[in-house]
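So the structure is just underneath, and the comments pick up after that.
Of the protein chains in this complex, all but one are displayed in their positions.
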Amino acid sequence: MAEKLSMTVMTGSIDRLTGMAILAGGAAGMDVEVEIFLQLWGVYAFKKDVITENMHLSEFKEKGEQLVKRMKELNLPMWFDILKEARESGKVSIYACSTASSIWDVNKEDLEMVDDIIGAGEWVLKSKDAAITLFI
Amino acid sequence: MAEKLSMTVMTGSIDRLTGMAILAGGAAGMDVEVEIFLQLWGVYAFKKDVITENMHLSEFKEKGEQLVKRMKELNLPMWFDILKEARESGKVSIYACSTASSIWDVNKEDLEMVDDIIGAGEWVLKSKDAAITLFI
Partner (left out) sequence: MAEKLSMTVMTGSIDRLTGMAILAGGAAGMDVEVEIFLQLWGVYAFKKDVITENMHLSEFKEKGEQLVKRMKELNLPMWFDILKEARESGKVSIYACSTASSIWDVNKEDLEMVDDIIGAGEWVLKSKDAAITLFI
């Protein structure tokens, strides 16, 4: 069985989403499967009408402009582009939490890159055999 | 040995606590044991004089009212009610960090649903054999 990185993504902040995407890309590049479960703000951040517009930071909001400017200088892609590239490996699956999807009143078609909507119990079963489990 | 979900809960924000409670409920429903270790703001949020009053969000504070309204429309229980129900399975244990309990000057009786106060070293030993480990 392939080794797996399992990430539960509660956050909708682009700093933490960038960390998540970099880990997903690193894992896919090392032949490690990646499974992602979006909870509350995670589902919100993957909405098609939010994903590229969202500039929310979880910390140090006063450094936001400096950070974005520096990332452009370094030609670093945005978190969703890092994740899109990681998904081209075929090793990355993304699920949205059914409760959170009800809260935002969205289905799979309203969300970018989401493969399925599942419940938390099913997610726990999926995560049990992962080598690495993280809550973002 | 039963499979186990281990969550270290630093947060006192109700969005992240809701994600935690939904995972605890999902795990208990799948016959997976749950052990929770409360650190700083986690201990604060479980104080009997705080638990039902606390409305702190970790992110997107400007969406707080919309979120609470929507959760009421959907008849979603609050995080502590989800956790209380999960605890009825007998599969959920909650520990408070001894250092954090000193900071808030509380003992077990001041905290809701807490089974014991333990040190971080003991917690690390408990977590070592968990299938899923998360920091909330």
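To keep things simple, chains are lettered A and B as they appear, and every chain counts its residues starting from 1.
In this text, a residue touches a chain if its C-beta (ideal position, glycine included) is under 8 Å from a C-beta of that chain, and two chains touch if they have at least 3 such contacts.
Bear in mind that the values here come from a model prediction, so they are computed numbers and not experimental data.
Along subunit A, the points of touch with the absent chain fall at residues 3, 5, 7, 15-16, 18-19, 22-23, 25-27, 29-30, 32, 58-60, 67, 70-71, 74, 76, 131-136.
Within the entire complex, the positions of subunit B that touch the omitted partner chain are 6, 8, 10-13, 39-41, 44, 56, 58, 97, 99, 102-103, 119-125, 127-130, 133-135.
Here, only the chains that are shown with their structure count from here on.
Spacing of subunit A relative to subunit B, judged by their CA centroids, is 23 angstrom.
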